[in-house]
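Every protein chain but one is kept in place in this view of the complex.
Chains here go by letter, A, B and C, matching the order in which they are written, and residues are numbered from 1 within each.
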Amino acid sequence: MIAELFLSGIVVWLAGAVASLALWRQPVAARRVACGAALAGSLLDLAASAAALFSASPIVIGLPFGNPAFTWAVRLDPLSAFFSVTLSALAAAVSLYSFGYLKGMEGRRNLGAFGFFFNLLLLSVALVFTASNAFFFLVAWEVMALAAYCLVSFEHEKKKARDAGVLFLIMSHAGTGLLLIAFLVLASACGSLDFSSFHLLASRMTPLQQGTVFLLFLFGFGVKAGVVPLHIWIPKAHPVSPSNVSALMSGIVLKTGIYGMARVFFDFYGAPPLWMGTVVLGLGVASALLGVLYALMEHDLKRLLAWHSIENIGIILIGFGAALMFRALGQANLAALALIAGLYHTFNHAMFKGLLFMGAGSVVEATHTRNMEKMGGLIRRMPVTALCFLVGAVAISGLPPLNGFVSEWLTYQALLAGFGTTQSLTRLMFPIAGSLLALTAALAAACFVKAFAIPFLALPRSPEAADAREASFTMRAGMTILAVSCVALGLGATWFVPVFDPITQQALGVRSSSALVMAHGWALSPGRPHGGTISLAGMALFFLVAGAAFALPLALRWRRRTVRGPAWDCGLPGLTADNEYTATAFSKPLRMIFSALYRPRREIQAEYEVSPYYPSAIRFESEIEHPFEKRLYNPLRDRIMAAANRMKGIQAGSINLYLAYIFITLILLLLFGVR
Amino acid sequence: MIERLMENAAQFLLLLVLSPLVTGVIRTLKARLQTRRGPGILQPYRDLRKLFSKGIVIPETASWIFTATPWVVFFSTILAGLMIPMVAAEAPLGLFGGVLAVIYLLGLGRFFLALSGMDSGSSFGGLGSSREMTISALAEPAMMLAIFTVAIGAGSTGLTEIAGAAIGQNWRFLAPSQMFAFAALSLVLIAETGRIPVDNPDTHLELTMIHEAMILEYSGPYLALLEWAASIKQLVLMTLLINCFWPFGLQPTWFGFGAVEGICWLLAKLLLLSCAIVLLETVNAKMRLFRVPEMLAVAFTLGSLALISTFLF
Amino acid sequence: MLLIALLLIPVATAAASYFARRRAVMEAVNLAGFGAVFVVALVLGARVLASSTVSLANGFFYADALSALVILLTASVALICASYSIGYLRDDQQSGELGDDVSGREQLAQLRMYYTLTPLFVFSMLFMAVANNLGVMWAAMEATTLASIFLVTFYGKITSLEAAWKYAMIGGVGLSMALFGTLVAYYAGHNLTGSAALSGLNWSVLAQHSAQLDKTSMRLAFVLILMGYGTKAGLAPMHTWKPDAYSEAPIPSAALLSSALLNCALYGLIRFYILTSGCLGAEYPSRLLLLFGLLSMGVSVPFVLVQKNYRRLLAYHTIDHAGIMATALGLGGALGSLGLTLHMTFHTIAKALLFLCAGNVYQHFKTDQFSEIKGSVIRAMPLTGVVFLMAMLAIIGMPPFSLFQSEFLILRAAFDGGHALTGVLFVVFSAGVFAGALLHVGGMILGPGSDAPAAAPRPWRNGSLLALASALVIIGFWVPAPLFELISRAARVVSGQ
Partner (left out) sequence: MLMMPVLDLQFGERIVTLMAALVLVLQIAMVSQRWIVLHIRIFAVQSLFLAMIAATIAWYNHAPHIYIAAVLTLVVKVILVPILFERLVTRMEIHEEIEPIVNVPLSVLIAGGLTLVGYVVAESFYRPDAPGVGHNALAVAISLFLIGFFTMINRRKALTQVLALLSLENGLFLAAISLTYGMPLIVELGILFDVLVAAMVLGILVYRIRETFESMDVSRLRRLRG
């Protein structure tokens, strides 16, 4: 039953892809078919994988494809099912959103091709999450990369889009090479490509092999997940792609890397050495901190969100790293807690990042710019979008009572408990990581004050922003769904936690929801007695009661003595957009404080007419340095290209030279090869 | 259930009543130390009454965020306040959250405050929000380290448990780790409550102000709400500090005469802490904004020292 | 009989089109001839599947699964190229590439040369695949060179003469090395099978007694053969003629050279590999093969990375894939051999398709420089652009296209066989090729586009393009059972199981 449901979802996606490609001459029909198929397929797979999550045994489905040399099969075990749920939940909302979003492209772009790749992307991601052997996994993995590439560089007349797409595809392919090697090493160890035969396999290998395979997997998946320092493609690829694609890319495509890590770390490895956990934890902290720090410096709305994806991937990896360390230290329950924290944040991030990108998409569509400095005051013109974006912003900042707070709280609890698990100095890592996580969260809050206030509040900064129009109904619907789910995942945390039982059972042999949920499902606890509790539902209840009892009546009474007046304009004739605080100005203090990291470069040119006190025009330009590109990637690329150019001398065009190559090879082989 | 509700009501009232008093006391003490007479301890109450009776002016540029913010700030602060033990060892709303929840609830308030600062469109608001978010962000890691130290000691993030653990073993606050943590946390407290040398709560239209700049556009009852919330926040943080480290006199329960004794203890400890703050404010001058990170770095160092010393000693 | 037909039809085609007076006749004759050859090849495949080997004239002609596979691939590519070249040469004739005299006699002469030499070229390749006698096999290989030289000089430009000269000289040297190797192999075997007896050079005979062959001689023989047939296959460092020849020959001939001829050269190599591994064990030949294979893959990387000319880019791809197949042969075993034969099949399709796309682009833009096309292909010729990008992704081993599967098998063979270093280098090199190809071809096809005029309809060319493209897509998801059976039998011939 579940198998049929899942397959039907796959088939619907496939059909949608083909049909929309076939309809490429009728944009309207193509759009409807593509989005409709995407939506239907997502709903079908949502049902299937939700059912599979709680089914007793993994569901294996063989696909009638390929040649006898390989098996194309999917396997829905709890881990796969969970990620599949994440995918289809997000995909449903995004497909709904796309109905309205793609309308804007009609006539200008080939929506048939778009629909094809859009459905193909969903299809391939679903298969990545559920592939049952290494070969099929890699096929799905690369198809996903391909579809993502085509969608990222969909507006291929823009150079940025093309370059971003190529960078993404090349990096992801390099990562795939690492994965290929790692998988094949495993396969040669057990003589099979099946994931089921990889179970706990890695731990039976020699330490050297273990370490190598681990690092190969870590970096291979790290490229897709966007772990620092492999993140450079994300801030380039997310902004240039259409916003519904960015929502999927950031919401779920990055998660394929996370899925791979979860699969490897918690399925292939039994009890990994301690250092692996510490490496993951370290990378997680680095990604989280650097991600948010660079996000703060952006005033391109979508690139800002892209940097935050890196940050959140870091937070997820903090959870995973802690889980690995606990596993190494033999603390199954704590490992379960950390793993739950990581996975919970994975799901949350899919929700609120998808929401934020869709909000950004509506804003960009309304204002025709990604530059925040040209927006402003949109909350009056696009109230629903603004509200949804605000929900997303509060959620991603990890503030109660929304879902972001739950996963961060769980992470804190895991880190807190980690201190007691070992006597070695490594235990210091836990609180340090915790404090840096706190810094990250606070900076994220700062960043989202900017990201919400600059585009949505105060006065419009450009005529486009001044007459922006609210997004269409389906777009609003798509955003609202995710906003509601962000709230629900926060308030209903205790009802959501049992979802992780099958996974922790499968990975660690522990079912911890009964320990986590307290007070008849009112409160969440870290799973130890007297470990502290939270109850977001309770907080929400308090706010409701307080609001109803005090705020509402009082606000109504005070309305009578409320008058509207001009804001304080510092004595200038009226407040204009020029007086407003800009995004750049907002992040100025942090730019100064972390200047050692940013190495900001600024340039001010002022033209004077009368006296140096009255500049007639000022040009201010400020940019920061991205060390990984400047110091790591660009030099590497240049080196390789230079070497290649030197190698071209081999083919210098002289026949005598060519013959000489053969001659020398022959002589050498005759002298040393024959005898 | 009923008891729990009554406890909550009691602490709710205590927070509302006590917080202006603390502000008043601090102001008066400061005035005396500067050989002024000062407006008297009850001045904050009068201010609130006056403001509540006044009209409201809302900038034309502002949106619903502007009117919603005071309520959010006020109630999230109150909620945070209900999660800490003030008189009884058991926090009335301990079930709803521990120290982490307290910090993040205050964070929620700050988030909306910063938004409303930007909402009016006047450049002062943006200035205030930007600085507020920066400083609070930088204060976060130190605070978290200090709290980790305390929480690790108690093996819990629930404030009830933390206070309980402290009650269990007297003089524990003399342990080096506790001292370091206390120092770190009090530095953070100064930054968070916006006191000299980080911010000057008594000024207006001074280009270095932070909190006042954010609420510049507010007037009447909304301003009252925000001011009140600010002093409640100050009370909450001070209580958090003292009850985590010197939980003397915390009563087993809110009921009976114990409550009176507990309140007296609380007042005594608050007075002590206020004196310390006043001294600090009087001897220090407000520092430049870009010096603040240095102070917070010191706090961070103290916090990590606290951690390390937890397993050295 | 079947084999006779296989060989006679091309010869007849050549003769017919040599005496033909009109272009249409030549085109028709060629198309019909290659169609017939294709059918015969299919029948032969079926026959081989039914009875494992087909032989004739007491073993002078001999075809097993491997030969059948090579013949089938050659025949299908030849057919596609025949239908493509009709459109291609007509276009050339209109655009005056074939000299512009009023009478059109020169043009007709040139067309006649093309339509005569191509069947002869195909004939010699088929002959090589069915020849059992190693000497005859060599002669056929030489014949492929002679038949294709004047295809390379087809346009008579100075550069094409230069390319032909390099092709002739390097090919000549290579072939004489191959002949030397054949001699020495004969010497290695002539003790056991009486000298001067014709069967003394028959592969099937030698393969039976491969264990008794003289070891030293076989070492020398294999070295010489590897370098000799390696030259035709384009293994580094004997690869240098390839980019020139491919970039100068008319596109259909280039397609034949780079897909069919490569297979034939490898076929010869495989025959000797089987003898050698039977005599000396697999270890000695595989070490040499891995050496040359990895060298070829490595050499092609920098040239792909900084290539300016898309036809030369394709040539370097062929060198890369020759290296991949040599590596597969060197890895051997069941996996390696299956990877080899699968890769042979898939590469033939994809590479032929790539050249046909390149032909369309070249005839439309009249240049083979990336820099002068700059991303206007998709606008000017959507079908070609899409197919080109697709085939390029296929050739650089991107799933779901089939080459990924064969390369995966080869890599698995490497890691299972303990050649971890080989595997790692393989991955590194193919990543390099991937990057280069994607950069250049992506930049050529996608982009803002210039105001290039939309291309005229080209039914013949796009028809063959579509046929091959659909084959490429389908075969990635589904290989027909008989074909796969043939391929795996061929693999068993290679691995000697």
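One rule holds in what follows: a residue touches a chain if its C-beta (ideal position, glycine included) is under 8 Å from a C-beta of that chain, and two chains touch if they have at least 3 such contacts.
Model, not experiment: these values are computed from the prediction.
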Task: Missing chain: touched chains present in the view - done: A, C
TODO: Touching the absent chain in the whole complex: find that residue among C:Val25, C:Leu161 or C:Leu291.
DONE: C:Leu161
Open item on the list: With the missing chain put back, one of C:Asn58, C:Gln94 or C:Thr216 would touch it. Which one?
Closed with: C:Thr216
Task: Option touching the unshown chain, where C:Ala5, C:Val25 or C:Ala139 are the choices - done: C:Ala139
- [ ] Over the whole complex, note the residues of chain A touching the chain we left out.
- [x] 648, 651-656, 659-660, 662-663, 666-667, 670-671, 674-675
Task: Footprint left on chain C by the chain that the document does not show - done: 133, 135-136, 138-139, 142-143, 146, 149-150, 153, 156, 158-159, 161-166, 168-169, 172-173, 176, 179-180, 183-184, 186-187, 190, 195-198, 200-201, 216-217, 220, 243-244, 247-248, 303, 306-309, 312
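Following the convention adopted for this analysis, only the chains that are shown with their structure count from here on.
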Open item on the list: By the document's touch definition, which label belongs to this structure's chain graph: line, ring, star, complete, or other?
Closed with: line
Task: Distance-to-centre winner among chains (Cα means, whole assembly as reference) - done: A
TODO: Name the chain whose C-alpha centroid is farthest from the C-alpha centroid of chain C.
DONE: B
Open item on the list: Counting only Cα atoms for the centres, state how far chain A is from chain C in Å.
Closed with: 45
Open item on the list: Report the inter-centroid distance (CA atoms only) between chain B and chain C in whole Å.
Closed with: 79
Open item on the list: Where in chain C do residues touch two or more of the other chains?
Closed with: none
Task: Touch list for chain B against partner chain A, complex - done: 54-65, 67, 71, 75-76, 78-79, 82, 93-101, 104-105, 107-108, 110-111, 114-115, 118-127, 129-131, 133-134, 136-145, 148-149, 151-152, 155-158, 161, 216-217, 220-222, 289-290, 293, 300, 303-304, 307-308, 311
- [ ] Within their complex, state which residues of chain A touch chain B.
- [x] 377, 379-380, 394, 397-400, 405, 409, 412-413, 416, 419-420, 423, 427-428, 431-432, 434-439, 441-443, 445-446, 448-449, 452-454, 456-459, 519, 522-523, 526, 528, 530-535, 538-539, 542-543, 546-547, 551, 554-555, 558, 561-570, 575, 577, 579-581, 585-590, 592-593
Task: chain A residues touching chain C - in the complex, by the definition given at the top - done: 65-70, 135, 138-143, 146, 153, 156-157, 162, 165-166, 169-170, 173-174, 177, 180-181, 184-185, 187-188, 191, 640-641, 643-645, 647-648, 650-651, 655, 658-659, 661-662, 665-666, 669-670, 673-675
